[in-house]
Structures are given as C-alpha cells and as structure tokens.
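All protein chains but one are shown at their positions in the complex.
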Amino acid sequence: MAEITLLNAINKTLDQQMENDENVIVYGEDTGYEGGVFRVTAGLQKKYGKDRVFDAPIAEGAIIGSAIGMAANGLRPVPEIQFSGFMFPGYNQIVTHMARMRNRSRGKYQMPITIRMPYGGGVNALEHHSESLETLFAHIPGLKLVIPSTPYDAKGLLTAAIKDNDPVIFFEPKRIYRAFKQEVPDEEYTVPIGKAKVVQEGDDVTVVAWGAMMKDTLKAAKRLEDEGHSVEVIDLRTIAPMDSDTVIESVKKTGRFVVVHEAVKTLGIGSELISRVNEGAFFHLEAQPTRVTGFDITIPLPKGEHHQTVSEEKIYKKLKEVATFK
Amino acid sequence: MAEITLLNAINKTLDQQMENDENVIVYGEDTGYEGGVFRVTAGLQKKYGKDRVFDAPIAEGAIIGSAIGMAANGLRPVPEIQFSGFMFPGYNQIVTHMARMRNRSRGKYQMPITIRMPYGGGVNALEHHSESLETLFAHIPGLKLVIPSTPYDAKGLLTAAIKDNDPVIFFEPKRIYRAFKQEVPDEEYTVPIGKAKVVQEGDDVTVVAWGAMMKDTLKAAKRLEDEGHSVEVIDLRTIAPMDSDTVIESVKKTGRFVVVHEAVKTLGIGSELISRVNEGAFFHLEAQPTRVTGFDITIPLPKGEHHQTVSEEKIYKKLKEVATFK
Amino acid sequence: MLFDDYNPLEKKQLQILDPDGKVVNKDLEPKIDDETLLKMYKIMRLSRMSDEKALQYQRQGRMLTFAPAMGQEAAQVGPMAASEEKDWLVQAFRETAALLYKGVTVEQNYLYWYGNERGSRYDDGVNALPVNVPIGSQFSHAAGIAYAARYKKTGAAAVAYIGDGGTSHGEFHEGVNFAGTNDLPVVFIIQNNHYAISTPRAAQTRAATLAQKAVAYGIPGIQVDGNDPLAMYVATSEALKRARNGEGPTLIEAVTYRMGPHTTSDDPTLYREDSEVEEWAKKDPIERFNKYLANKKLWNKDKDEALTKEYKKTIKNTFKKVEASEHPTVDEVFDFTYESLTPELKRQKEERLRDIEESEAK
Partner (left out) sequence: MLFDDYNPLEKKQLQILDPDGKVVNKDLEPKIDDETLLKMYKIMRLSRMSDEKALQYQRQGRMLTFAPAMGQEAAQVGPMAASEEKDWLVQAFRETAALLYKGVTVEQNYLYWYGNERGSRYDDGVNALPVNVPIGSQFSHAAGIAYAARYKKTGAAAVAYIGDGGTSHGEFHEGVNFAGTNDLPVVFIIQNNHYAISTPRAAQTRAATLAQKAVAYGIPGIQVDGNDPLAMYVATSEALKRARNGEGPTLIEAVTYRMGPHTTSDDPTLYREDSEVEEWAKKDPIERFNKYLANKKLWNKDKDEALTKEYKKTIKNTFKKVEASEHPTVDEVFDFTYESLTPELKRQKEERLRDIEESEAK
C-alpha cells in the first residue's frame, strides 16, 4: 500500500484494469504516446501496445461513437475527453446513443463504457478548461456520473465504473490531481456507484459536496465545529444515480441542508438535491435548504475567476447562517 | 385580426419580421423550398428569395455556427432545427460560442439569433422526435429560452426573440401546432421575454406549466375549481431567464406549489423552480412543493409513450393532493 | 484495381447489369451461386412488398410513420450478399432490404415502425445495430465495431450505410476519418437517393460525386449504379477484401432513387416532378434483376406469381400479429434504462404501476 495522488491512483487503476481484462481499451487525444496532457495515462501504451492505448484524431464525436461500436462488439472502452469543456462535440453520441443503446435494443447491446474527463476550475486555465458540467449528464436517463474526491475513492470508483455494464462518466477533479496523497491499496477494490459517503457525522446541519469542493467544505465544516456546531458532511461521490436517500436521512436528523458546488446555480445539481430534500424531508426542515454555487455566468478567464470561485469562506458563511438560523 | 393556429402565427410572424427587417434570414433543413417539414416556413422562400430563405445541408453544427458568423457580421438569423432532439450536433456551437460571444468579446459582438425548434411528445413520433430539453438550454448562462402556449404568445414571443440582441431558443410545442385557433392581431407586437403570465388567479394552490402542458393543466385546474378549490395558474412562457419572482409572489399567497412539465424529472425545470420557491417563499409553504413530470426514462416509442405522458388526470390528482393537504 | 479503374474523379461509375437486365460488363460479372442469387431476389421482393403493404396500412391509420426503402433494394441486397454472417450491418434508417437479408424478420421490422422497441431487439447472432435516427452518427459506431473485430481477430468487417444528406454531417467525416487512420475493416456505403427529405443532392455539397469524398480520407472511393445488385455486390466484395486484408476502409456511393416518400409524413409531390420518378422507375432494381435471373433460367413468371402470393399472405398475417402484439409494458419502458433499476427509478416505476391500477379500478 503506497501513498499516492489522485492522478496516480487513476493511472494505476487503468493499469490494473487493463492487466486484468484484455477488453479494456484506452484512447483519446494525446492519450497514447505522450500519456495524456496531464500524464494520467502515462506508461500505458508502452506496456499494453498501440492496439490497446492509442492517440485518436481530434474528433470527440468519433471518440465516443467508436466507443459505442466497441462496446456493442464486446470491448470495455475507456476513452478520455481532454477537458470536460470539450465534450460537447461528443455529446450527441453520449445522449442520443450511449445512454440509450441498452433501452433501444431492449437489452441486447449494453454499453460498458467509462468516459474519463478532467473538470472544474481554479487552475488558471484557458477558456472552456474550467467547466463543471454535471447537470448535462445527470439530467440524461441512462447515464451514470461519478466524481471522486480522494485517491482512494478515485481507484474504487474508477474500478467500479470500468466493471459497470452501463455507461459511466468519470469526472476527474483536476484541481486536486496532485493536491495530496493518500494510502491506496494495491489490490483491486470497488467503491459502489450510487452510494454517497457520510464523511463526518453531525447533528446541526447537513452539507453535501463532491470532487474538488470536498476539501474546502471540510475546512469550512471544521471552522463551524470549532465554534461548537455539529456538521454532517456528505460526499455525494455519485452524482447520477443520485443517492438522495442518504442525504434525506441526514436532513431528517439535522433539519438543515446546504449543498455546495462549483457549477452555475440555475439547474445545478443543487436544484435537484433541494427538490429531493423537499420531497423526502420537508417536515423536518428547520431552515430553508440552501445552495452555495457558482454564479450564473461564463467561468471568467483566470484574472477574473476569483469572482466565480466557491471559496471555503463562502461555504463557511452559508453553513453558519443555516446552522444558526432560528 | 384573424383566428389562426399556433403554427400559422409563427409563419406570419416570420413573414412580418422579414418584411420589416432585411437582416432577418431564415434557413435550416428543408426550410426553404418545401417550407419545412411542418410547413412553418411555407411561402417565405417564394416571397423573399433564396438569399434570405434557404435549405441548409444536414449539419446542425454549421447551421448554428454560420448563424454565429452572420450575427457577428450584422444579420439577425433565425435558423431552424428540424426537431429539438436533433439539436445535439449544434449544441457545441450553442454552448461554447453563441451563449458566450458577447461576454468573450466584452460586448463587441452580440448574437441576435433566434433558433426555432419544435419540441415535445404526444405525436406518435419516431425516436428522438419527442424530447423536452429545456434544461439543456436553461442551465447555460447567456441563453434565453421561450415557449409559447398560444398563437397570441407565439407571435409576441417570436417577435420579441427576433428583436432581442441576445440568442433566444424558441421552442415550438408541436403537439398543439394546429390544435386550436386564436385571434392574433395583424400588427406587430411583442410579449416580453422574461415575464411569466398569471393565466388564472386563485388562492389555494399555485400551478406552473408552459407549452403544450398548459392545456392539460388548465383542464385539471378547472376540475379542481369545480370541486371548490381556487387554483392560480401560471404560464411560465420564458424558461430562461426564469421569472421566478412571479411564481414566488404567487406561492406567498397560496402557500402551495405544483410545477408541471413533460421533461424528465431529475434536473427538469421543476427542480430549479422548487429550489427558487424554497429560497423565496419557504416560510409560506403549507405543503411540500411538488412536481408532475415525465419519468427519468428515454421517451418510449409511440406504443409505450403513454407510460411517460403527463396527463390531465395526473396533474389533477397531484393538484388535488397538494391543495387538500393538511 | 477495381477502385483504380473506377475513379470517381474521372466521372466513372460501375455498372454490370443495365436497366434491361443485360450484362454490360462481362469481365466483372460476379460468380454468385444460384441459391444466393435467388435469395437476393426474394429479399428484394419481400422488402418491396412489405414496404408497399405498410404504406397501405399507414394510409388506413393502422401503421405509424416509417421510411420505405422502395427503389433502393439493390443497394442493400448486393452488399449484404457480398458479406458474411459474422460481418456487421450498421444501418441508417431506410435499410429494410439489408435488414431482411441479415436475418431480421418482417415482423420485427414492422413492430419497430409500429412504435415498439421490441422490434429493434434483433435476434442474437444477427450482427446489426438498431435503426439510427440521428443522421450521420452511425459511421463511428461501425468504426468501433470494426476496431473490436480486428482486436479480437474475428475476421469480421462492418458494412455501414448513410444517405446522401448524411454526408454533410460532421459525424460522417469523423467516422470515416477515424476508420481511415486506424485502417479499420469497414465498408462505408452512401445511398445517394437524390434527396434528403425535400432537399436535393446538389444542395448538400458542391462535390460532383459523393464517392470523391474518399479522397479526403486517403481511401478508395467508387461510384456505383446503386440499382444494379451485381455492381453493388462486386464493389462491396472488393471493399471487404481490402478490409479483411488490413488495407482499411472503402467508400462506396450507390447512385439510386427513393421511389416513395421520405417517410409516410412526407409529400414528395411538393418538391419533385412525377416525370423524374417515372424516369427512375425504368431503372428499377427488381425488374432488372428479375430479367437477369430469367435470362439465367433461374426464375420465371410462374415462380414470381407464386412468390407474390406467398409473400402477400405472410405479410398480411405478420401485420395482423403485430397489430395484436402487446404494447410495451411498464417493465419494458423502465427496466432497460440501466442494467438494474436505480432507487429513484424503482419509486417512479411503482408510481406508474399505481397510476395504472387506479385508472383500471375506475
């Protein structure tokens, strides 16, 4: 068991899954020879050959479309989209085919595809490199969407995704690719898709976050705990299918609810969580359920991005407001 | 002033706007010579020539992309997407450029583009011809989305959309294209974008719907009224920017809230409305805010579509449940 | 070789059987065994008759919208006869004859257009993807299938269809290019039936032929008389040979004509002249092939009449069966969203079942 980064965990998991299952194929733009612009797939082509790890032409439609064909013919492709902001040219394939092929063929063709894509802001990036597009996947029946916040979960969720017989979008929080290390077992294990994780139990308020926002959320929660409030922190981990049951159970206990995400506010994942909390725990609510999110604007270029950032401070303030509401 | 259908109202509005502004250009797949598969643009090419009304190759990316170029160079294009389910190949242009060009160029290039597309189910159509994809537009900063439910509003909203200096998605409820006629003034007028309409005042419960669902919602409300409940019915009309203020005011009065839409439940427009109602009228709520929506499944082909249909009966039942909740 | 001889840039078009059923290109006449020749003919007839009958039913309000293949049967049956069972068919949405040849039943095909997904679950062993409605998006599926076939060394290739209108789509480009760079075993067939709904071929692209688009991908392209089943057979055979040899994809343009409406929602008289349709009727692929078989003494009028009678009956019975079929159940519309129901979908399904119960109780 070694201490590794989230990025390293993904690399090792791909390696392990390729080792264990010859049907796993990895490709994308610059994914092969170079090992990806973030080096997530580094070393794989050398180890498994060009047949299993290759560089695709710049054509997200063909990258996802070919994965659909591969899956129909028995492979388990793990294509990479270089940044989630560039998934749009492949979105037609994702929505109109990948998410529907099982249903369309009444189960004849399943789609064991895992699409990896780095997402999220805070890295001083160019336009289209900082988006958080959870909603565009979670709204589509037939898709699953997972987001790890730790190296351990990255391995477990990616392993589960690759073994899943349904298409899984695997969002990689690139801001914390190398932010910290964690002990990750060498053996294969899965973290179940569809199960949120109660990271910290508490009684006064429930806060839900995921991905890169977990760190800031935990810090904000810590500040609140230091001030004597008990905070239940949930890492949603799977965005779709959303484990609202775990969240609702928690809110039934705390009566207060805050959801945190980088994505824009309107129709962000927060809107659905608030609706489900309403549906499941309305009469337990002691304060209005609240979201801490990005504003409804285009992610600014780096010198303006701080205006859009969901900071620890912002989360802390909202948590406090909700926890102390009377 | 003549009694015309919603489809006819759109046709006449396009005609009038082309007449009044030579910068208005209409094109799309089969939009020119034939006048569209629904005949919405019938007669326009003959009247205004091939320079202003033409048939585009089947390439939604180029249809929207060229509209972006036209708009940057001073025109007001009104492209048609044949069915909203086929907007995906153009979605990259919509999200990554059309919605952002004003911001990216800090106001130098505005995007006065109106994209028309028929949407919604209930017409015994093939796969991908029945979708309700509001969320995919309303979630994107920089886009506007309007949906008329009557011939009068169709003309007023389309006129406003074409005159708007921002990109507007104009959803056409094809199920009611020819369902009924209404008096529509010949003169130019606008229905303001961003303003919901209180169609019917009431005190006991607020129900919000739009597009083809208005008819069923009004019928359900009528049944409830007949049983002695007073129902406030709001036609949202503009989905983005969402006029939640009107809805919140109403809920403050009624204390009860139901939203109705054809789209799937998870992250449908209902989720955002419920969240905003929470944010704006939480302490007025006497029952949990509720949604009547499609299920989270792929729209079935015609022989199974009834399973997914949001029927008058379903709306009625939910309205009654909420209105009588104690 | 064939592809060098028939360079689309030199305005060459491959024809073996002329509209009168005469072999005009003896050297290239393929050696197809009698059984296969008869199967080709019969499938063409079955496809045509099932389309015609469905059109009738549609006008009676008994069938829903569908896309008839009438006129394009040769462009579909030729390539299917040239390929093997292990090869994959990746259709667009107008490939009735190709599907029937591949082993899909008239019943399945009818059931699908009748509005039931059960009809697009082809039997195991029938290597064909379901109808693909989003124009252009299927070519990369074919590339992926071919990738998997090569990787698993099954020796199979993919045969993929698109329309003339579909060639304008970005995903056409991406799919062929992806297959090209990877030297994948795919045969890409464009059925140029001269229209995309109302939009004529000329409005799709300035290129003189669609076959010449192959140049963009560094692969061979050929224009073929798409109403000539033998020419389609030969071009596809050559392309499949290349594919299996690891030489990569080929692009075939089948020049044909859509004799019927785009779909049953379409009124072609709005945008094309009857005279044009009549001209093309003279080049009908079925009549042409009938004469060829008759010349070969493989077929005659009596046999033809018997076949017509037989098919009439089976088609009628099939449609009755389809009309009597159970509509999609609650299980069916919910259970194939994922491998297993999510908790939320379970709740929603229960809600739907409750709704049905309540409305039935009334």
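Read from first to last, the chains carry the letters A, B and C; within each, the first residue is number 1.
What we mean here is this: contacts are C-beta pairs under 8 Å (C-beta built on N, C-alpha and C of every residue); 3 or more make two chains touch, one makes a residue touch a chain.
If you're wondering where the values come from, they're calculated on a predicted model, not measured in any experiment.
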Among B:I25, B:V146, B:V199 or B:L224, which residue is in touch with the absent chain?
B:I25
Residue of B:V26, B:A59 or B:I147 touching the missing chain in the full complex
B:A59
Please pick, from C:V24, C:L55 or C:A216, the residue that touches the omitted chain in the full complex.
C:A216
Omitted-chain footprint on subunit A covers residues 29-30, 33-34, 37, 55, 57-59, 61-62, 85-86, 88-89, 124-129, 265-266, 295-298, 300-305, 307-308, 313-314
Residue by residue, what part of subunit C touches the chain that was omitted?
9, 168-174, 177, 180-181, 183, 203-208, 212-213, 215-219, 248
Missing-partner contacts on subunit B, residue numbers
25, 51-52, 54, 56-57, 59, 61-62, 64-75, 77, 89, 92-93, 96-97, 101-110, 141-142, 144, 164-166, 194, 241-245
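The working rule: only the chains that are shown with their structure count from here on.
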Farthest chain from subunit B, comparing Cα centres?
C
Could you put a whole-Å number on the gap between the CA centroids of subunit A and subunit B?
31
Averaged-CA centre spacing for the pair subunit C and subunit A, given as whole angstrom
40
I'd like to verify one number: the distance from the centre of subunit B to the centre of subunit C, where each centre is the average of its C-alpha atoms, in whole angstrom.
36
What parts of subunit B, by residue number, touch at least two of the other chains?
61, 85, 88-89, 127-128, 266, 296-298
The positions of subunit C in contact with two or more other chains are 117, 133-134, 170-171, 332, 337, 344-345
